[in-house]
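For this depiction, one protein chain was excluded, whereas all remaining protein chains were kept in their positions.
What follows is subunit A.
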Amino acid sequence: MLEQSVAIIARFMQQKAGIQLSANKIYMIEARLEAVVKRFGFAHIDALAASLPMAMGEVQQAVIDALTTNESFFFRDQKPFDAFEQALLPQAIARARDEDRKVRIWCAAAATGQEPYSLAMILAAKKHSWLHQGAEIVATDLSQTALSRAKSGLFTQFEVQRGLSAQQLVQHFTKIDEQWQIAPALQHMVQFEVHNLLHNPARLGQFDTIFCRNVLIYFDVETKRQILTHLARQLPPGGALVLGASETLVGVSDQFKPDPNLPMVFRRPE
């Protein structure tokens, strides 16, 4: 792969998705774009790169999808889900009750759906506590391909064995041929939409809690600030932002304060 091609693809991803691709990602770029090269009939990856800036939207979207879709699994890291179940959800329900509205959760980097469906399983177990208000999860991602898979609610045998207990599998899934289909009741709790984190999310409305885990690491500091400003506007004072285990806001944003009692949880100041 030519150096010039790497530069074109890196610039394209920076402009379209705000994502920084470093030079040491060449192997990943080649591996992930191989299918796009074949699908659209390019002679090789350099030909794809050369035509990328002027390419059809479909080709550009396929490149973005290929370079942004990351593997996910159910109840990843567990602790944020415990925090959600034990603290964030009860607080959200109390707030929603006071304001006579639905409980609203946003998964801002939903990928293939494991995170929003994990939250839906928690909501289902606590249904009695929010039934009067109602609850919804909005799951967004930049990748149309990932979201289509998420929306289908179909997972492979490997995927359902990562993070789910056998009890949860029996309770929430049925087997269709070689795949596992999540229960319609859980699917109906989640609304999927394509959304670019660089864009203003006002159309999505206000949320009680936002999960945006393991995604800010792909952006430079300025872009992180921009995204965090967008996220902060969608949360009320005291609302919670949940980040990945290795992510910090020190030196990046003063719009959130770490919750002293809940790991990976950051709050809008009251």
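Here is the rule we go by: contacts are C-beta pairs under 8 Å (C-beta built on N, C-alpha and C of every residue); 3 or more make two chains touch, one makes a residue touch a chain; residues count from 1.
In this section, contacts and distances are computed from a predicted model.
Asker: Which of the following names does UniProt give to the chain that is not shown: "LrgB family protein", "Spore gernimation protein KA", "Putative transcriptional regulator ycf29" or "Protease"?
Answerer: Missing chain, per its UniProt entry: "Putative transcriptional regulator ycf29".
Asker: Based on the whole complex, identify which of A:11, A:44 or A:175 touches the chain you can't see.
Answerer: Hidden-chain contact among the options goes to A:175.
Asker: Please identify, in ascending order, the residues of subunit A that touch the omitted chain?
Answerer: The missing chain touches subunit A at positions 78, 157-158, 161-163, 165-167, 169-170, 173-175.
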